[in-house]
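Before any comments, here is the structure.
Partial view: only certain chains, each at its native spot in the assembly.
Order of writing sets the chain letters: A, B and C. Residues in each chain are counted from 1.
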Amino acid sequence: MTDMEPMNTPDDGNATQPNPVRIALQSVLDASRAHDGGEVATYIPELAREDPEQLGVAIASMRGAVHAVGDSDAEFTIQSISKPFVFALALESRGLTDVRRHVGVEPSGEPFNAISVDEDSGRPFNPMINVGAIVTTSLAPGDTADEKFAHLRAGLNAFAGHELALDEAVYESESLTGDRNRALAYLAKSAGTLASLADVATDTYFRQCALWVTARDLAVMAATLATGGVNPLTGVRVVSENVARWTTAVMTGCGMYDASGEWLLQVGLPAKSGVGGGIVALQPEGFGIGTFSPRLDARGNSVRGVAMLEDLSQRHGLHMLGLRGTKLSPVGKVIAEGPGGTDTRAHLRGDLRFGGVEEVMARLRPEMESDGCVTLDFTDVTRVARPARQLMQWASDAAGETDTGQPKLVLHDPEGVLTS
Amino acid sequence: MTDMEPMNTPDDGNATQPNPVRIALQSVLDASRAHDGGEVATYIPELAREDPEQLGVAIASMRGAVHAVGDSDAEFTIQSISKPFVFALALESRGLTDVRRHVGVEPSGEPFNAISVDEDSGRPFNPMINVGAIVTTSLAPGDTADEKFAHLRAGLNAFAGHELALDEAVYESESLTGDRNRALAYLAKSAGTLASLADVATDTYFRQCALWVTARDLAVMAATLATGGVNPLTGVRVVSENVARWTTAVMTGCGMYDASGEWLLQVGLPAKSGVGGGIVALQPEGFGIGTFSPRLDARGNSVRGVAMLEDLSQRHGLHMLGLRGTKLSPVGKVIAEGPGGTDTRAHLRGDLRFGGVEEVMARLRPEMESDGCVTLDFTDVTRVARPARQLMQWASDAAGETDTGQPKLVLHDPEGVLTS
Amino acid sequence: MTDMEPMNTPDDGNATQPNPVRIALQSVLDASRAHDGGEVATYIPELAREDPEQLGVAIASMRGAVHAVGDSDAEFTIQSISKPFVFALALESRGLTDVRRHVGVEPSGEPFNAISVDEDSGRPFNPMINVGAIVTTSLAPGDTADEKFAHLRAGLNAFAGHELALDEAVYESESLTGDRNRALAYLAKSAGTLASLADVATDTYFRQCALWVTARDLAVMAATLATGGVNPLTGVRVVSENVARWTTAVMTGCGMYDASGEWLLQVGLPAKSGVGGGIVALQPEGFGIGTFSPRLDARGNSVRGVAMLEDLSQRHGLHMLGLRGTKLSPVGKVIAEGPGGTDTRAHLRGDLRFGGVEEVMARLRPEMESDGCVTLDFTDVTRVARPARQLMQWASDAAGETDTGQPKLVLHDPEGVLTS
């Protein structure tokens, strides 16, 4: 069961009609061309041959609409962007407790290929650095690399909403030059945290990194986390809501390696980059973003991808910790009613969370202290966050009855926002 | 200028009326008594004498209402909880660029007293570990410890909304046993990142850590960050909205030392703890929380404070990355109107951000592709996030005119949510 | 060509005659039984089955005499004691410059299995820790593990003076549990310092560590370094004098892992230990020592082996930096001779080095300043260190002639100690 219906409408890829989101994307894409620094990755020949001028960005909404501009359909290898999704798949198949026995969730302040393994527990610091990602990969079901990769590929396909192709040449090159990753796998193995043979883990890892994706794919994969685990294009639940949140939390803390703190300060969107030139980012309960530009900075992050995401965040207020400006009170019109006008009807509105419930009750304290009934009308409320409903119920229970034996606080909820 | 009016009403401290928030706080406070592990800090005698059973929790809302239960008015020393607020004061007086020349923002995965200084730049990794906090303290205006402390104390008072008293005995004990902090100060000094004499920085730091606060104070201080820098009790702007966001970002990434990733996974509220037994936490644009319980775990975090915050987050959905459940579409009733019913009026509702604007335009694509005018009615919209207003305007501009020369997309905004 | 003739006499293994060296060995062996701490290695079952009470010690002299007591003929696996000898073989086949491109010679203050690789150069800190030893092993001629092992085994055989057997069971167990060593090999490979495939290096390494030796073998191997590279039993030169000195230097600085400084302070004999229970040590230009006792301390060094070597060093003044007490002047009788007694004949004696030549010339300054000839009689001198001969020649050249045209300083050297 899923929380929402996919749109089942074609996205606007061929739409000729102007759209404000596409206008926004085109604007940040154009602006990013001013950043001409960075170099394409050269550690394997396949990456070195990439056209450095390729540039694309896409956004996928919670309802499955995809807005894409530039080279959003150009294919490149997913590389490290696979890490959060494979972590999510491990959480889904093993559960949080078991996964955390094998890998931590702490930022390490270290580069992607650091030997960040806790001395006492033998656990890699987190699943976003290579050693942690290899451990995560090893947790996939199956004994062989074929079995494990089949599982992971199916999961990644589900995140993307279609079959992802394997770049055999990249896979072979990665395997040829992958000795440091083999070292990390054997370290984890000797520390007791790898869940397979070292060769099986690295071979699977090299394959998962060599899958082809597009900026559009990344947007959809990220949107699947944003929705809480349901692919908004296909309507298929890929991972549970808890898994999506845990994954997003680890991306928030560790997604950009030793620039994670900087990213949280400036951009504030959970994200993950890859040396193939892609970056994935999302706004939880908002949308997913994918970018593609092969030129990398010294830390291995796409220069123009970073620029586009910074720009989007700053110009459109996407920072997860940013304020969104003055809000009208959740309490709209308050009307005296009933015989003698001693009762009260308060029209609530907007999106209520914990703080909103608090605000409603604070605003209506005088009415609650009077003798009459108070009716809260939820007709225009778009949502009551599930955990906040408990508060509303406590308020109602605690209010008790009026002197005339009527319920003191009545909840009028014709659209079922308190129960759906 | 501030974004909101303080309530100017007494908080519910003496209220006898049941209140759902107080019910929630009492519930997590009671539950936390089951956690009887941990020890009070003993490195100075003043802390060792604390009654380990003290227990309090308070929440301060954006409008300045404070809900408090248990020993929320018991005084204890602020200790490391001063760090984010002093960082905020440094940002306010120096600006982000200058502050970042002295201290980084990256999590280090290390304990509070680690020597986490970047070898190349000489900068402490972040302002939440001791060495970074001492550098932050050194950035306060003034040459002497008296001058610097006067500035910081005034700022901390403004965050709390009243005068905070100095515990002279704790200050003297901290100073007597503070050799590791002196070492860190001299390290920063020799690396060129300390902005004062080492003794001035440590003396100021020992004083700022010895200020008395209560759980109630912490809730108000956190709420001042949650509002974007305005103390909701006093209405005074303490720091700018940018500074509040930057501070919250650093708390998110680094606030709980080497358990920051774990905290982000499980609790998801920007927070900071102190060895005095306090923890401060906040939901941006939501509320501030303060807890107090002197027994500490091995990392120096209050055992019951952690338990209460985990409980609050999980039971009431406060995790910053958590989903809040199904939301009604921001597009409510859509009515055909005008001559021949070819025009459309769409009643929007709720709280619109970037994704909401996208959703509105996606929902109304058929109407936009028809011949008539489309009027978006914002009467019931509680807020349009400021950065999203640009999108709305772009949509309107791009829509152009109908064949009859009328504006295709009309924004009807009687309450001014697009402009206020 | 070698510097000395082996004795070609049976050693005293079966000698019934009391011998002071055997008395000394028996004494320290008996005393070592008081040390009953430590545990046999258990990381593989073959080691765990060793009888912990086995105890032996042997000394091999520069002339090839071997004095052995206790279980000196009990076989055990050489383990890490192979490291200095394999390093010597690499120096012999590759030269110092090439070897040092692959591995450093600095102590690291870290345990045997640490990841002590220099970040800039990628070189392991030294060849006595595992990662450095694996790199050293990879430098052996040949492409396959069979070829490399054949080369190394032949070299180790030459050091020991006979064929060393391979313990197949230990080899297989080491290989099964050797993931950390594989990690180290891949790290070195990825850093560009390993000279073979990682698997080839580790497989060779596991085999070289599984060769059987006895305390007697270790004494002979060490004596081969003490002589400057010639096996004193067989008379075969195994490595050059330079290689022997370089190897001994690295054993001095790094042979006992993170206890190397302690060892240099207390024992002062270049040494190397192995988890099989053996320790090898030597006095350069003196003799070699081998000990065997399987119980290991926390650092992996044989408890009783350490005790015996400490005892030997302290009771018999073997510390390389220790003083040996008052020495007679190298100038014995000084006799006036010649017509009128104006010439001088000085009888030199003992073993002259740089300081001895200085002392001779200082003692004879009055005679050198007189008018007559001075004859230095080397008849009773046992040795003039080769590099000191240059000084003697300079003294003679600089002295010039007497007023009567005679050489001022005459070197009378009937046994050729200045030229042999």
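FYI, contacts are C-beta pairs under 8 Å (C-beta built on N, C-alpha and C of every residue); 3 or more make two chains touch, one makes a residue touch a chain.
Note that the structure is predicted; figures quoted are calculated from it, not measured.
Whole-complex tally (this structure file, single sequence, 3 chains shown): 4 copies.
To be clear about the criterion, only the chains that are shown with their structure count from here on.
Least-squares overlay of CA atoms from chain A onto chain C yields a rotation of 180° to the nearest 5. Judged by shared residue numbers over all numbers used at their interface, chain A and chain B contact each other through mostly the same positions, with over half in common. A straight line joining the Cα centres of chain A and chain C is 62 Å long. Between the CA-based centres of chain A and chain B the separation comes to 22 Å, rounded to the whole angstrom. In chain C, no residue touches two or more other chains. Those residues of chain A whose C-beta lies close enough to touch chain B in the complex are 3-4, 7, 17-21, 23-24, 59, 61-63, 65, 67, 104-110, 116, 125-126, 227-228, 241, 245-246, 248-250, 252-254, 258-262, 264-265, 268, 270, 283-287, 315-330, 332, 349-351, 353-355, 357-359, 361-362, 365, 368-369, 380-388, 390-392, 394-395, 398-399, 415, 417, 420. Within the complex formed with chain A, the chain C residues making contact are 115, 179-180, 182-187, 189-191, 198.
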